[in-house]
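Structure below; questions to follow.
Omission of a single protein chain aside, the complex is shown with its protein chains in their original locations.
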Amino acid sequence: MARTILPFGPQHPVLPEPIHLTLELEDEIVVSAVPALGYVHRGLEKLCEVRDFHQMIQIVERVCGICSKIHAMCYCQSLEEMMGADVPRRAKYLRVVWSELHRIHSHLLWIGLFADAFGFESLFMQCWRIRERIMDINEATTGNRVVVSVNVIGGVRRDLSREHQTWIGEQLKLVEKEVLALKSTIVSDYTVKSRTQGVGVLTKDQAHQLGAVGPVLRASGWAQDARMLGYAAFDELDFEPVVEVDGDCYARLAVRFREVLQSVDLVRQALTRLPEGEISVPVKGKPNGEIITRVEQPRGELMYYIKGDDTKFLDRLRIRTPTFANIPPLLAMLPGVELADVPVVVLSIDPCISCTER
Amino acid sequence: MFMTKNVLKNLFSKSATRLYPAEVRAPFKGFRGMLENAIDVCIFCKKCQLACPSQCLKVDLKARTWECDPFACVYCGVCVDVCPVASLSMRDAYRPVTGEREMIFMQGAPKAVKEKKEKKEKDEA
Amino acid sequence: MTSKFLLALALTIAAPFIGGLVTGIDRKITARLQSRYGPPIAQPFYDVLKLLGKDRMVVNMWQALCPVVTLTASALCVFLFGMQADLLLIFFVLTVGGVFLIMGAMAAPSPYSQIGAQRELMQMLAYEPLLILVFVSFSMVTGSFKIADVYAYGRPLLPQLPLMFIVLGYALTIKLRKSPFDIAACHHAHQEIVRGVLTEYSGPNLALIEIAHWFDVALILGLCSLFWSTSALGAATLLAGAYFLELVIDNVTARMTWRFMLQNALGVGLALSVLNIVWQSFNN
Amino acid sequence: MNDVITRITMDELPGLAQKMFGEGQRLATLTAVDLGDGTLDLLYHFDKDLVLSHYRLTVPKDAVAPSISGVYFAALLVENEIKDQFGLNFSGLALDFGGHLYLADEVQNAPFCKLSLTKKA
Amino acid sequence: MLEYLVFLLVVLPVLSAVALLCIKNEGPRKSVVIATGAVLAFCSLALFAGGSFQLRPQSMLGLDPDVLVTGLDFALLAVILGIAVKLKSPLLIALGLLQILPLGYFEYSFARHAAAGPSLAADNLSLIMVLLVGFVGSLVCVYGLGYMKEHEAHLGLKKTRQPRFFFFLVLFLGAMNGLVLSNSLAWVYFFWEATTVCSFALIGHDGTQEARANSVRALWMNMLGGVAFALALIAVYKASGTVLLSDLLAHPGGGASLALLAAFFLLCFAGFTKAAQLPFQSWLCGAMVAPTPVSALLHSSTMVKAGVYLILRLAPAYAGTSLSSLIALFGAFAFLTTAALAIGQSNAKKILAYSTIGNLGVIVACAGINTPASIAAGVMLLIFHAVSKALLFLCVGAIEQRIGSRDIEDMRGLIAVMPRAAALTVAGILTMLLPPFGVLLTKWMAIESAMASPLLVLILALGSALTVVFWTRWAGLLLSAPMPAAGLVAPGAAVQAASMRIPMTLLAYGAVLAGLASPLIYRSLAAPFVSLFYKGAAYDVSAGSFASGAGTFSVYPLFLLLGAGFFYALRLARRLPARSASAPYLCGEQTGDAAGNVFRGPLGPVAATPANLYLSAICGEEVLTRWINVIAMTMLAVMFGGIL
Partner (left out) sequence: MSLTDWINKGRLKSPWVVHFDCGSCNGCDIEVLACLTPLYDVERFGILNIGNPKHADVLVVTGTVNHRNKTVLKNIYDQMPGPKAVIAVGACGLSGGVFREAYNVVGGVDKVIPVDVYVPGCPAKPESIIDGVVKALDVVKTKLGLA
C-alpha cells in the first residue's frame, strides 16, 4: 500500500519548539517515525569553559525557560554539596516554594498545550488563564515572570515577605478553585477521553526499560519521583508520588492534573512551615571533584553531572534532562497511532526540546 | 460536555482580558526591567563586567566609559547585586521595542572632575 | 418570475456580507466563551481584504483556478436557493465547490495539503449523505425537492422533522468546520496538518475560499431556516439558537479524528434519519 | 561524590548491560568526559528504585566502543550525542546519525574535545 | 434499404473480422478497421434516422433465418463445449451441456410451433445501443490500432497476434448490434453467447497465466447467465407462447403471470451476470488483464451494456411487481457497495471497473424503480456512461503505456509528463462526477424518481457520496505537479499516436457535449422510448431545464454559469507569472529542488510523498467482497423465492 512520507516540524504550529519527525503513514497510521534534533542545540554545556561557575547559574537557568528555577536549583545544589556549603533551612523551603510554583505553571501550561493538540481550544484558554496567576506570583516575588533567577550557590537571592506569603496563599486558593472547576472536563469529558485513552500506551515494563522518567514513568505505574530523595526541604514535607497505571496519554494527563493539586498543597505546606532565618550563606573556594545530582522537574528527573578541577571554570558539565530520557519511549509509542494523535502523543511526554538539546 | 458550565459562565461574566495598551497594570515592586547606571556614582570597578553571565557589559576604567549591549542583556540583575556603590539599578519598566540596533554608551566625568565635585559636595556638607 | 430572479440576485450579493458578519459574530462570541475580549465584528472582512492585497503565491496554476470555481459554485448555490430551486440540485452544485477545493489542494505536491484534501473528502463523505437525507425528508413531507414547495407547504417542518434538524446539525458542524469535526482544516492553526486543505492556498486565493465559505455559511443558515419557513421571526430564532448551540459545542469538545467522524456522524446521523423517516411515513 | 563508581573494561560492557537489564535497572544516561590525555571517560549511570550505580569505562578517543543501544534502546540518543560531541565511534548503533544528531556541517567535529578547543566555526 | 443497413451493421463486422484475421500487415489492417468503423457509425446514424422498425428477414443465404440462427447457435455452443473440454474443466462442461440440452429441448418441442413474427426489431433503446456501438465501439477499435502496436512492442512479441485480436474485437461489434436488434429471444440468446465467446477470447488474449485464469472465470460466470437464459427461453415460451420481445412487451404493466415473472427473473439473472452485477463482479475486475481497448469496449458500449439492455428492455413487462422493487434494491445495493470497493482501490482500471458496475447498478435500479422518469434516467445513463467510461479507459491505457503502471499513486503529477492525457482524464472524471454533466443529471433523475422508497434513496445517496471520494482524489493527484517554468506544458511532454489521440479527444468532446445536449438527448432519444411503454411524460423540458413534480434540474443555466466561472478561472490561472511559483510547505525544511517536495530529513534528503486514504480496513476488497457477495446472493435468492 502506498505510504505517505511527511515532514513533521521543525516549524509546525502544534510544536511550540522545533523538532523534526519524518513520519511514514499508511492510511494516516504511523508506520515509522525518525527524529531529527539539533534545531535548538546551542552547546551550552561547553560554555562552562568560558563562564565561571557563578555565571553558569544564569546559563543553566536558560537551558529551559519553563523550569528555569529547577535547573538552577539542581546546579546550585551540586556545587553546594561539592563545596560543602550548609544551606539555610529557610532557603531550602523557599526553593521548594518556587520550584513547586514552577511545577504548577508548567503543568497548567502543558494541559493547555495538550488540549490544543487535540483541538480543545477553550480548555487551552482556561488553563493558561489560570496559569497567569502563578506568573503574577513569580513576577511579584522574583522580579520576572519566567526566568526567576533566585538561586545562588549557598541559598536564594530573594526572600518572601509576610505580605507576599499571605497573598500567595490567597492566589493559590483561587488557582485551586479554578483548576477544580476544570476537573470534570479534564478527567471525565467524553471527547477528551476518547482522544487520549488507549493512545500512546507505554506498558509498565516498557516504561522502565526505555528509561522513561517523571510523569511518563509514573503514568505507567512506577511510584518513582526524585522528590522522594528528599532534596531541598522535601524530606520535611508530606508527599506521596502520584501514580496511574494505564500508561496511555490519558494516564499522563491524569498524573499531571493531580500533580497540580499536589504542588498547590506542597507550596502551602512549605509556606506554613517556613522557618525564619538567613536565606543564603557565602560559599568560599572552588569546585573540585565529581558529583551527580538529581531533582524532579515538572517533566521528570533531571540529572546534573559536574566535574571541577579546582579552577573557577568547571571541567565538565553534563545535563541529562527529563525529555532527553523520554524521547526513546516516545519513539516507541509513535508507531501505530493515527496522524491526528501524533501531536497528542508527542505532547504527552511534555517535550522540552531546548532541555533535550541544550 | 463538562466544559459547558465553564464557557457559559465566561460568556456572562466580564472577560479576563486586560485591555493593554489602553489599560496598563502597575509594575510589581522589584521587577527586573531596564538596567540603568547612575554614571556619576559609577567607579568603573569592572565587577559588573566580570559577573555578567551574558558578558554584555564593558567597562573601561581608564577612559571612564560604561557600555552595555541592551540586546544581549538577560536582565538577571547579578550586576546590580555585585555593584559596590549601587550605581547600577533596574527600573521596573521593561525596555521599549525598537526598530534599530541599540547600544548604551555612557561616558563618566573624568576622574579629576569627579573627585573635585565630590570634594566640593563634602565641603558644602 | 422576474421578481424572484431579482430577489435571488439580491440574496447572492448580500450573502457574503451575511456570511462574513455571522463569522465575525461567531469569533466574538467564541472569544467571550473563552473569557477573551475578542476581535471586532468586522474582523473577517479585514482579514479577507488584507489577503486580497497579498502577493500571489501558488504551487501551480491549478491553485489559482480552483478557488475561483469553488467561489462560483458557492455563489451559484446561494443563487439557486434564492430561486427556490431543487434542493438536490443545490446539493450537487455544492459538491462542485467541494471537489474543486480538494482538487486544488491536491494539485500541490505537498503532503499537508494532500492529507488535508483526503480528510476533506472524508468530511464530504460524512456530511453529504446527511444533507441528502435531510432533503429527502423534506421531500417526503412536502412531496417535492423544490424549496418553493417547502414555502408553499404552509406549516413549519420542525415539528415533523425534529431529528432531521439534529442530522442537519451534524452536517452543519462538519461543513462549518467546527469542533469536534474541524478535521480537514480548522480555523485555528494549531492542528497537526497545518490548516490541512488550506495549507497551500495563500493570499488572494485564500481570500476567495474564505468568501466562498461565507456563501456556504449563508446557504447553510438558509437551509436551517427552511425548518421554520412560515415566519421570519421563527426562522431567525431557530437560526440564532442553532448557531449558538453550535458555538457552545465547538467550545466544549475536543477535535475528533476522521475515523470517529465517519463512525459517529454517519452512524448517528443515519440512525436518526431512519428513525425520523420511518416515523414520518407512519404519520402520513 | 558519594556514589560508588565501578571501573569496567570494554569487554565487560556488553555483559554488564545485559546483566543490568536483566536486573531491571533503568539506564539513566551516559556521560562522556574528556580526560585531556587522549582518552575519554564514559560513565554509565543506572538507576533502580532511586538508587544510582555508576560504571566508568575509559577509552581512547580513536577507539570504537560497543553500543548498548541493542540492549537499552534509550542509549541511542546519548551515544549519538557523544559521537557528535566527542567524535567517539560506537559499533552497532540502533540508528546512526553519523555525527549529525545535533550538528550541521558547518560545525567542526567533536567540539567538546579539549585538544580541539573549538569556538564557533 | 433497412435490410441492407441491418445487414451492414450485423454481418459486415463479421466479414471485416474474417478479413482482419487474414491480414498480416499493419497498413491494410488500419484501413479495414477504420473503414468498418466509419461504415458502422454511418449506418447506425442512418438506421437511427429511419426510426423504429420491425423486420422479418425472409431468407438468408438461402436458408430460413431462424434455422440459420439456430444452427449457428448450436455451433457456437459446440465451440464453447469444445473450449470447456480443452480446458478440462468439469464446471464449464456441465454449464455447456446445461445450455445445449435446454436449447435442444426448446428447439425440438417449441420452436417449430412458434408463430412467425418479426425476428428483428428496433425501438429507440435499440437504436441508442446501435449508435453507441457504432460510434464509441468504433472509436475504441481505432484506438486499438495504435495501442496494440505499442503493446506488442512492449511485450516483445516476435509474431504479431493482432489479427486474432482485431478479429474478435470487430466481431464483438457485430454480435452486439445483432443482440440489440433482435426481437426474438432465441436470436438474442445466440448473440448473447457470441459476446461471451468473444469476451473470453479477448480477456485471455495476452496468454499469460493470469489472463487465462481470468478469461475462464469470465467464461463460466457468463455461461451461468447463458444457462439461465436458455432456461428462460423455455419458461417464457411455456408461459406466454411466444419468444418475441415485441409480444412480451405488448401489454406493459399488465400483471404478468407468476411463470412469466420467473422467466423474467431468469432473464434478469442472465443480465446480472453479463452486467457483472454482484456477486458476479469478479469476472469484470479480472477482465482488466486484457489489453485496454478490450476493457474499454467491454465497459462502454458492449458486453456489460448487453446485460442492462436486457433488464431495461424487459422493465415495462415486470413493472409494478415485487420483482421490480427487488431489482431496484439489488441495483442500488451494487451501486453503493462498488463505490465503497472503489474507494479501497488504487488500481485505476479496478476503480473504473467498480465504477462501471456501480453505474450499471444504477441503471438496473432505474429499471427496477420502473417509472417513466427512472427509465428515462436509465436510458440516458447508458449513453453518458458509455462515452465517459470509454474515454477514461482509453486514457488509462495511454497512461499505462507511458508510465508502466496503472496505479493511481504512480500517476501523481501526470499533468507535467502527459499534459494532454492527464487533462482528458480529468475531463472524463469530471463528466462522471459533477453537474451539469450527464451522468450526474441521470443520478439526480434516479434519486428523485426513487422518492417513493426512502430506503432506495438512502442507498443511492450514500453511494453517490462515496463516488465523490474516489473520483476527486484521482482527478486531484493527476494535477499534483510543481509549476513549470513557462506555460502549461512542460518540455518533453508525451504525445500519443494519432490513432489513440483522436479517439480520446473525440470522446472527451463527446462526453462534455453530451452533457450540454442532455435536454436534446432526452427529447429525441429517451422520451420516445419511455412513451412507448409508459403513460405520461417523465419531464417537462424547457429552456434547458428538466422539470417534474419532484424537482427541476437546470442544465443550460448551470452550464452557462459554471462554465463562465471555469473559463474565467482558467484565463486567470494561465496568466499567472512564473515568479509567483513557490515550493510547497514542508515545515521550513524544503530544499528547493525542482520536484518541490524534497525536504531535509534526519539522515539526508527525503522526498515527501503523499498517498491517498484507501480506508483499507473498511473498503478493502478482501474485507468487503465476502459480505457483499453473501448479501447479493441472498437478495437473488429472495428475488427468486419471492416469485415462487
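A few remarks follow.
Read from first to last, the chains carry the letters A, B, C, D and E; within each, the first residue is number 1.
One rule holds for everything that comes next: a contact is a pair of C-beta atoms (placed from the backbone, for glycine too) under 8 Å apart; a residue touches a chain by one contact, two chains touch by 3 or more.
Note that the structure is predicted; figures quoted are calculated from it, not measured.
Remark: the absent chain touches shown chains A, B, C, D, E in the intact complex.
The hidden chain makes contact, of the residues C:D26, C:D47 or C:D86, with C:D47. Contact with the undisplayed chain is limited, among A:L21, A:V260, A:I291 or A:C352, to A:C352. Here the missing chain is touched by one residue of C:A31, C:L163, C:L176 or C:L226, and it is C:A31. Contacts to the hidden chain, counted on chain C, fall at residues 27, 31, 34-40, 43, 45-57, 188-190, 194-195, 198-203, 206. Residues touching the missing chain, restricted to chain B, are 15-21, 24, 53-55, 69-76, 94-102 (touch as defined at the top). Even with one chain removed from view, chain D keeps its contact list with that chain: residues 102-108, 111, 118-121.
Note that in this section only the chains that are shown with their structure count from here on.
The most central chain, judged by C-alpha centres against the centre of all protein C-alpha atoms, is C.
The chain pair sharing the most C-beta contacts is C-E.
With respect to chain D, maximal separation of chain centres occurs for E (centres as means of Cα atoms). Ranking all chains by how far their C-alpha centres lie from the centre of chain A, first place goes to E. Distance from the chain B centre to the chain E centre is 82 Å, each centre being the mean of its Cα atoms.
In this assembly, the C-alpha centroid of chain A lies 25 Å from the C-alpha centroid of chain D. Distance from the chain A centre to the chain B centre is 29 Å, each centre being the mean of its Cα atoms. Multi-chain contact residues of chain A, defined as those touching 2 or more other chains: 4-8, 12, 28, 34, 120, 122-123, 126, 129, 185, 189.
Counting partners per residue, chain C has 33-36, 111-112, 114-115, 118, 194, 251-253 as the residues that reach two or more other chains.
Chain contact summary for the complex, chain A toward chain E: residues 1-12, 20, 22, 25-28, 34-36.
Looking at the complex, you find that chain A touches chain C at residues 4-8, 12-14, 28, 115-123, 125-126, 129, 185, 189, 191-192, 194-195, 338-343. By the touch criterion stated above, chain A contacts chain D in their complex at residues 34, 37-38, 41, 43, 45-46, 49, 208-211, 224, 226, 228-229, 289-292, 294, 301, 303, 305, 307, 315-316, 318, 320, 324-325, 327-329, 331-332, 357.
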